[in-house]
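Structure incoming, see below.
All protein chains but one are shown at their positions in the complex.
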Amino acid sequence: MKYLDEYRDPVLAKKLVAEIHRVTTRPWTLMEVCGGQTHTIVKQGIDEALPSGVRMIHGPGCPVCVTPLEQVDKALAIAARPDVIFTSYGDMLRVPGSSTDLLALKARGADVRIVYSPLDALKIALANPDRQVVFFAVGFETTAPANAMAVAEAARRGIDNFSVLVSHVLVPPAMTALLDSPQNQVQAFLAAGHVCAVMGWTEYEPIAERYRVPIVVTGFEPLDLLEGILMAIRQLEEGRAEVENQYVRAVKREGVPLAQRQIFEVFEVGERKWRGVGEIPASGYRLREPYARFDAERKFDVGEIQTNEHPACIAGAILTGAKLPLDCTAYGTLCTPQKPLGAPMVSSEGTCAAFFSAGRGLGGARSPLPVTPLVQVAPIGRAGVAEAPR
Amino acid sequence: MCLGIPGKVIEIRDDAGLPMGKVDFGGVRKEACLAYLPEVQLGDYVIVHVGFAISRVDEEEALKTLEILATMGDMVRSELATMGPGMDEPTVVSDDGTPATGAFGGAPA
Partner (left out) sequence: MSVEPEPFAVSDGSSPLTERSGRSADAGATIEPEGVYCPAPIAEGERVILGHGSGGQLSNALLRDVIGPALAAAAPGGPANDAAVVDVAGNRVAFTSDSFVVSPIRFPGGDIGELAVNGTVNDLAMMGAQPLAISLAYVIEEGLPLEELAAITASAAHAAAQAGARIVTGDTKVVGRGAADRLFVNTAGIGLVPDGVAPAADRARPGDAIILSGPIGLHGVAIMSVREGLEFEVEIASDTQALNGLVATMLAVEPGIRVLRDPTRGGLSSSLNEIAASSGVGMVLDEAAIPIPGPVRAACEMLGLDPFHVANEGKLVAIVPADSADTVVAAMRALPEGEGAARIGEVVADHPGMVTIRTIVGSERIVDMLVGEQLPRIC
C-alpha cells in the first residue's frame, strides 16, 4: 500500500534504531499521546528496541478509554430505549459502564449498530424517520470534523430524528495538565499526527516554550515513530525545546482551515472529565447553542447518572503514564480483554490491552519487558490513598 | 487518534450537496467525504479517517522523508548484522500471495 509500506521497511527501521542508539547519551523519558502510536510501538516492540535509558510512557491517547464514565452510562441509558437506534464507532461497544456495556445491551435486544462514519448514522436516520437515531460522537480533534459535519448536515437537511451524544476530548489541555502535575516525568512528547493534520501545530508552540519540552508531530508507521523518537531525543540532547514535524507528508503548520472552521461552527470548547484522570478545564467540545436540538443529552433527559468506577482499576495512573499495566494487581488476572474492568483494557488502543495482547507481564517464558519499579504515585480514582514521597 | 490511512482518489462526485470521493486503498475502495479538501483532484492521495479525507498527502515531502532515512548514517552491513534477530531481508509477498524477491515494500531505499 502506497504511503504505508514504505514506512515499514525493516532495513530503514534498523538504521533508525542504530542512529537513536548513537545519539543517546543520557536517560530520557518520552510520551506519545496517541493510541494508534501506542499500538504500533507495542506491537512492533519499538520501545524494546530503544536504548535502555530511554523510556516511553504511553499517554492518554485513546479517546475511547478516556470517555468519561458518565457519558458511557448516558449512552447506555439512551440505547436502552426502544424508540432509539443507537449508532457508534466499533471500539466503543465494549467499554464498560457502571454496570454493563453497549455490546451486552445489544445482546439483550437494544438496537445498537456499528457505523464506520457519522454520515452512515445520518443515512440510518433518513431511512428510519419514525425512530430516533443517536450517534455517539467520541474522539479527539481528528474525529471532530466528521462529527461536526454530521450535525451540520442534519441541520441543513432538517433531519430532526438525529442527535449526537458528544464526548470529544482535546490533546493540548491534556498535555499541559500532565506537565503541570508535580509527578510529571515526561521530558518530550510525540504529538498525535492526525490530530495535528486537522488542527495544525500552532497550539503546541506556546507549550513547548513555556514548559521547555520538545514536541515532535509524529506519524503512525514504525519508521515514523522511530524518526519522531530520534528527533525528540536529538532535541533533548542538544537542549532545544521546539515543535518539529516528522509527519511532513500529512501535516502542515496551519492544519486544514476548512475543517477547523466547521468544528467551530458546530462545537465550542468546554469542560470535560477524562475517565480515570478527572476534570481537565477547557479540554472538550460541546455543541453550540444553535445546534442544541441535536444534543442527545438534552433530547433524552438522561437525568442524574450515578457512576460507579471499579475500585481495582488504576486507569488514571495508566493514562497519565504514572504506572504501567504491570503495576496493576488486577492486570491479567481480574482484568483481561474478555472481562475488562476499565477502559484502557477494552479498547485495543488502550495501554493495558496493547500490553496484554503483546503478552507483556503475563508470566510467559519470554516476558520481554522487565518489571522495573516506578516512582510511587497515588493511583488516581482510588479512595483515600495519597502520594508517597518521591 | 488516529486510524487514518492513505488512499488514492479515483472518483469525485456530489452527493446531496456534499463532495464525495471514491478512494482506493491498495485494492479496497470506499467513499470518503472531500468537503474539507476542495483542492483535491483525481489521482491525489488523501488520509481518510472515519469516512472523511482529513489531509492531502504531499508526495514530495513523502519522498524526502524516505530519502533522508535512506541516506542516514554510514551504516555498514556488518554493523547491521550485529543487531539482533530478523536481520535477513525478508521475502516480499506480492498481491496474489506468492512470495517474490526484492526489498520489502519496494521503497526507494
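The chains carry the letters A and B, assigned in the order they are written, with residues numbered from 1 in each.
The working rule: a contact is a pair of C-beta atoms (placed from the backbone, for glycine too) under 8 Å apart; a residue touches a chain by one contact, two chains touch by 3 or more.
Treat the numbers as computed from the prediction; the structure is a model and nothing was measured.
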| item | value |
| --- | --- |
| Contacting the left-out chain in the complete assembly, out of A:Ala80, A:Leu126, A:Ile305 or A:Leu334 | A:Leu334 |
| Positions on chain B contacted by the hidden chain, ascending | 1-3, 5, 22, 25-30, 48-50, 83-87, 90-93, 95-99, 104 |
| Chain A residues that touch the omitted chain in the full complex | 1, 4, 8-10, 13-14, 17, 35-36, 39, 42-46, 48-49, 61-64, 89-91, 93-94, 96, 99-101, 103-104, 106-108, 113-116, 120, 138-139, 143, 172-173, 176-178, 180-183, 199, 202-203, 206, 222, 226, 260, 263-264, 269, 276-283, 310-312, 316, 320, 329-330, 334-339, 341, 347-349, 356-359, 364-366, 368, 376, 378-388 |
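As a convention for this text, only the chains that are shown with their structure count from here on.
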| item | value |
| --- | --- |
| Between chain A and chain B, centroid-to-centroid distance (C-alpha), Å | 23 |
| In the complex with chain B, residue positions of chain A that touch it | 1-6, 8-12, 14-19, 22, 34-37, 39, 61-63, 89, 116-120, 139-143, 145-146, 149, 153, 156-157, 192, 194-195, 197-198, 220, 223, 227, 246, 248-251, 256, 258-259, 262, 349 |
| Footprint of chain A on chain B - complex, ascending | 1-6, 8, 16-18, 25-26, 30, 33, 35-38, 45, 47, 49-52, 54-55, 57-59, 61-62, 64-66, 69-70, 72-73, 75, 79-80, 83, 86-87, 89-90, 103-109 |
